[in-house]
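Chains shown are a subset, placed as in the full complex.
Labels for the chains are A and B, by order of writing; each one numbers its residues from 1.
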Amino acid sequence: MTTPAPSSIAADEFERMVAATMPIDPRFRWRVLELHRGIASVRLDYDDAFTRPGGTISGPTLFTLADLTLWAAVLSVIGMQPLTVTTQMSIHFLRRPPPAPLVARCEVLRAGRRLVHGDVRIYSEAPATPGPGLEGRGGPVCHATGSYAVPEAPATGA
Amino acid sequence: MTTPAPSSIAADEFERMVAATMPIDPRFRWRVLELHRGIASVRLDYDDAFTRPGGTISGPTLFTLADLTLWAAVLSVIGMQPLTVTTQMSIHFLRRPPPAPLVARCEVLRAGRRLVHGDVRIYSEAPATPGPGLEGRGGPVCHATGSYAVPEAPATGA
């Protein structure tokens, strides 16, 4: 792996844009850990608001984190274009995350003129028990892949 | 289409289970409109909390509604098993929903012993402008497909 190129936007610039434009549930406390061109990591503090039956974190919480991390990675390539919108996301829930902070990491695989596509993996900060390995808890709790549409020059549509 | 069979759970039973076990953002006000065996409709009141740049409703809001509607439809077939969890969801964002209530409708296509799979379409209650048709606003704003895992007899995971 070569050294990543610098991001087109600053991490705090992304955080401020989201805070200013999206009235996210205040219990969803997140921050960008890392931002390079095409690579973004976002950490989500744990909150009891995320639970669902089974003592695990809900699907919508994981989707929100995946979508936000993909958005940061997309803008790290194409610059601050808040009108980019998700066109498609496929999300797989692989392991039940225990009540603990999460870290999502996204890698952009293709930045076309119309669509930017990335891969997101979410990990729990809980200690890996009963142990690492493909069957154990050491791997990602969630795997998402998706695309954002780049707005056309004047603006608009799918 | 034949008359749908009765649901294995009552609509208000589902609403109460979710309210009791998931601390959803109180601005997310929803209710079940229809529940038959394998068919569920859920309506979401509009709230300014759902907006994102472009004056539209955010992807996580649509995902949350799709996931909830799929869950209701799954439980309408297998009964009240709150430990069912989403294993996978693919969501396509087709049209930008204006700020207005949404209605999601799910149809279960397959209820296996391990996985239950359904199709969800979300419509806006905003008047269809510039007009119906495949290119216009008359169709679904969002199309999601996904599966829930049925817990094994004693319990445990995917």
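Quick note on the criterion: a residue touches a chain if its C-beta (ideal position, glycine included) is under 8 Å from a C-beta of that chain, and two chains touch if they have at least 3 such contacts.
This structure is a prediction, so every number in the text was calculated from the model and none was measured.
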Complete-assembly copy number [criterion: all chains share one sequence; 2 shown]: 4
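One rule holds for everything that comes next: only the chains that are shown with their structure count from here on.
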Approximate Å spacing (C-alpha centroids) for the pair chain A, chain B: 22
Residue numbers on chain A that touch chain B, as the complex places them: 21-25, 27, 48-54, 56, 58-60, 63-64, 67, 82-83, 85-96, 158
